[in-house]
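As you look at this complex, bear in mind that one protein chain is not there, while each of the others sits in place.
Now for chain A:
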Amino acid sequence: MTRDAVLTPTIAPPEHFISVQGLCKSFAGQPLYEDFNLDLPNNQLVSVFGPNGCGKSTLINMISGLIPIDRGEIRIHGKPIRRAKIGYVFQNYRDSMFPWMSAYDNIAYPLRVKGMPEPECRDRVERLISTFNIRLDLKRYPYSFSGGQQQLVSILRALVADPEVLFLDEPFSALDFETTLFVRDKLQEIFMATGIPMLMVVHNLEEAVFLADTVLLLSKRPTHLVEAVPFQVPRPRTPDTLTSPEFIETSRHCLEIFRQEMRK
């Protein structure tokens, strides 16, 4: 710890929550990322959007350390991945929750893994669910909840250990329209209350723009960043946001770039 503190110059707190330099990754000899660079400004909710197979999920899996990279450097708040505290919300809540544990035990799992004493675990979980006004009977098993509630539980599980970054891999893609709205609102509430920077992969342009501060538009493979489109409508964003001129203009711009990329 102390040795690191000496070696890394601590001039100012890093202004990027994620910084990727010279990232290379290929699958079966096919380059997916070649010398990929990315800097994401602090305290933002950033969504990633791009054509099928461009490696959106691969990108956040590499940044979160779930899959190894071939070359390059990834830093989270200026630290290497394994020293950063991250939360990760999987696309398929059904396959990432532990069905043999109650919803409560699922949420508390990251704390127990860290060896936190039981009373403290209970405090943390209870504080979390009261902060976000969650009215679920957490003694029940995850599969007894609706899809939206299950995804909410898995978001809580990712948040309980105070992550410094939250990764979300297509968090709405397994949900129907109604529950998507519910989870999306809860996510916005969580972001506004905690300010935890988030990196979220989405497969739908409207969702990419709606919650984001920045929309990353990726190209076809080998993947590079085409444009980081800012979207600065104040929060909370409501259904009215969807019809605001800013939203329509940003969506139109993103769609245009996406179309250009598809034609290439």
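Simple rule for what comes next: contacts are C-beta pairs under 8 Å (C-beta built on N, C-alpha and C of every residue); 3 or more make two chains touch, one makes a residue touch a chain; residues count from 1.
We take it that contacts and distances are computed from a predicted model.
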Q) UniProt protein name for the omitted subunit, picking from "Chitooligosaccharide deacetylase", "Hydrogenase expression/formation protein HypE", "Protocatechuate 4,5-dioxygenase alpha subunit" or "ABC transporter permease"? A) "ABC transporter permease"
Q | Sole contact to the chain not displayed, among A:36, A:88 or A:210 | A | A:88
Q. Per the definition of touch given earlier, which of A:44, A:64, A:149 or A:250 contacts the omitted chain?
A. A:64
**Q.** Full-complex contact with the absent chain, from A:99, A:117 or A:236
**A.** A:99
Q: Write the list of chain A residues that the hidden chain touches.
A: 64-66, 86, 88, 90, 92, 95-100, 109-110, 113-114, 141, 143, 157, 161
